[in-house]
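Reviewing the structure listed below.
The complex appears here minus one protein chain, its other protein chains still in place.
Just so it is clear, A, B and C label the chains in written order, and each chain counts residues from 1 on its own.
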Amino acid sequence: MTSPSFRDTEFVVREIAQTCLDNEKQFGDLDSVVGDGDFGYSLARGFEVVVNDWDSYDRSDIGTFLQKIAVAITGRIGGTSGPIWGTAFIRAAGVVKGRDEISGDDVVAMLRSAIEGIKARGNADVGDKTLLDALVPMTDAAEQSIASGQDAAATISAAASAARAAADATTSMIAKRGRASYSGERSIGSPDAGAVAVAVILERLDTDWPNRITEEVETP
Amino acid sequence: MTSPSFRDTEFVVREIAQTCLDNEKQFGDLDSVVGDGDFGYSLARGFEVVVNDWDSYDRSDIGTFLQKIAVAITGRIGGTSGPIWGTAFIRAAGVVKGRDEISGDDVVAMLRSAIEGIKARGNADVGDKTLLDALVPMTDAAEQSIASGQDAAATISAAASAARAAADATTSMIAKRGRASYSGERSIGSPDAGAVAVAVILERLDTDWPNRITEEVETP
Amino acid sequence: MKKFVNDPQQYVPEMLKGLALANPDTLTYVPEYNLIMRKDAPRDDKVSIIQGSGSGHEPAHVMTVGKGMLDGACPGDVFAAPPMDYVYETTKLLAGPKGVLLLVNNYTGDRMAFDMAQEMSQADGVTVKTLFIDDDVSVQDSTYTVGRRGVAGNFFVMKAVGAAAEEGADLDELIRIGEKVNSVTRTMGLALTACTPPAKGSPLFELGDDEIEIGVGIHGEPGRRRAKIAPANDLVDELLDPVVADLPFESGDRVALMVNGLGGTPISELYLVYGIAHEKLAAQGITVARSYVGEYCTSLDMAGASITLVKLDDEIERLLDAPAEIGYRIF
Partner (left out) sequence: MKKFVNDPQQYVPEMLKGLALANPDTLTYVPEYNLIMRKDAPRDDKVSIIQGSGSGHEPAHVMTVGKGMLDGACPGDVFAAPPMDYVYETTKLLAGPKGVLLLVNNYTGDRMAFDMAQEMSQADGVTVKTLFIDDDVSVQDSTYTVGRRGVAGNFFVMKAVGAAAEEGADLDELIRIGEKVNSVTRTMGLALTACTPPAKGSPLFELGDDEIEIGVGIHGEPGRRRAKIAPANDLVDELLDPVVADLPFESGDRVALMVNGLGGTPISELYLVYGIAHEKLAAQGITVARSYVGEYCTSLDMAGASITLVKLDDEIERLLDAPAEIGYRIF
């Protein structure tokens, strides 16, 4: 018996995983412009494990579930993305430890905590041309939307638009972190792979959200 | 003071050398179809030495001169062509040892001796798709032409035509000697590089023969 | 893509399996963590030395596991730092009483994985220290704060600490030695062609028929600039000048000179480059006392080369000279 929030959480994680599997090539190609081309591969190999072992993760509570996802990711994703995405999930999990229901404000708190974790882990900040440059504006948009009383669907739409705009805006930035930073000025002209990934995930979430299963289904 | 025969010999050697220098790329390309592509390079490096050291060769007599050429070739040409062409020059030299004047019959004898040398050195015969397949028909044609009383110019023309026809005819042959033989049936369809080289040399000789300097020129 | 590969996802595991099968007496393969380790590790009388890095740089580092070099290497996938777990588990497996030294080329992903693993194994009571290697002069420190990359110069740190560990040096001593070697080691590379990661299946970047990439990274990251192909003499200048100017190396110095192939360049060209570099250094009064020509740290099938200089002192020279036994390259 899972709660509605738990089902929504599962839905979101599953959407993230599936987006990374479906976009392996695109994400890799983006990373090969000024990076080393493994971003798509790394995420896909990690979220593949998440999908394959989906039913096995401890679902005592939302925090525990997200922590198990984090462990799976950390165990399989290498490169910069393993620690970055693993840290994000661990931090988000910490915010809702032992909880079965979460509010919109909780979601914002989870995102903020994930962002702080990424910043600390990567010694990076907004403006360095990383996924933070999509994640932070997107979280800002979500927070505003919730504060102004919008529902989840509207909030996700707002976040998706913000993420896309922000990801596109990384094109003109110069990379100051990660492998792309070695090419200096040459990193200008193409968007950051991590930021684009955030946008693509949010857009998919926006599309699929209305079709998610909101009632618990008894598996026969 | 050199004799007319000596000057003709020098002319012929010089023509051979120059043809090999001018056709380095063509000869190499021919050898790369089913060989290893170094035929042009090998000949060019050897005959380059001949041209560069041209004045230094002992000209006591025609035989000695040709032997020095042979030594120069053997010292610089590697691959199969070094021993083959070196042997040809040594054998030709042997026929006219100590001589200052040579007849058309002598030339035929020189060619026959060179051919025997090549056959022995390469354990090859007519029909194996080597330069012998141009050299032998060309020598036959020259012999016939001389026997029927033609002059040198006409004899060279006849020899050149015979060499070209014979070189072209190697296209349909299967290589039984040299590196080309490893590709078996695949050697069919392209002419033998060595045979083509013989034809190209003879054709050039045919063109240039009328313009050779027949009188000794005093170098000032 | 034309490569000897079955499933691109199995590229690294199948290579590691081959390496283990070729060295049954000396190496153990632990598939769970892409780990190649010495059969006799961990030992009570020496610090265990571990390197991670991404794959695709072979022989670095899985093929330099052996006496006098590494105790273990747990690479990630091609060009990806290992997942933190691999490093953590490897560290625990190789932890002995004298502790563990982690060698890390200075890249964001590697730093993070090794930092996390170090924290976690320290929490488990293991004594662990980390050495960062950053010898690549093509990346200018000033513009960024991630700092220089670790490339082929890693070999010299590994060799020196490997030899010292074999002699029984403790962890602090290895850190001292490693930092010293790193501080006098400089590398610069250039690519003649891009490399093709098996999982990508196509070249990582496009280079024209007459173009080269100067200051290229060993992961196919583009370099500082693109240039036209030039005679070897000029290419050696492109590599050697920034290296010499950086430390700087000076007249009277004794150095080790490494000409490292990036994977697709034949050894004949590397010796040709070596000869030119050796003579250019001699002309500047710099003596090459030790020479290294071959493949040490590659980038899959990339054609190209890097030049590394190490300023020698008696201690470094002695450690580089010490014997080492590795599975790779048997004669």
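The criterion applied here is as follows: a residue touches a chain if its C-beta (ideal position, glycine included) is under 8 Å from a C-beta of that chain, and two chains touch if they have at least 3 such contacts.
None of these values were measured; they are calculated from a predicted model.
Put simply, the missing chain touches B, C once the whole complex is considered. Contact with the chain that does not appear here is found for just one residue of C:Asp45, C:Asp124 or C:Glu279, C:Glu279.
Hidden from this view is one chain, which touches chain C at 2-6, 11, 14-19, 21-23, 55-56, 58-59, 63-64, 69, 159, 192-193, 209-210, 212, 229, 231-233, 235, 263-276, 278-279, 288, 291-295, 298, 300-301, 303, 305, 324, 326, 328-331.
Against the chain not displayed here, chain B makes contact via residues 28, 32, 34-38, 41-42, 45, 74-84, 86, 121-123, 176-184, 186.
Just so we're on the same page, only the chains that are shown with their structure count from here on.
Taken chain by chain, the contacts fit none of the simple shapes, being neither an open path, a ring, a star, nor a full set of pairwise contacts.
Counting C-beta pairs in contact, the chain pair with the highest total is A-C. Taking each chain's centre as the mean of its C-alpha atoms, the one that lies farthest from the centre of chain B is A. Centrality by C-alpha centroid: the chain sitting nearest the overall protein C-alpha mean is C. Inter-chain centre distance (chain A to chain B, centres taken as mean C-alpha positions): 76 Å. Chain A and chain C have Cα centroids lying 33 Å from one another.
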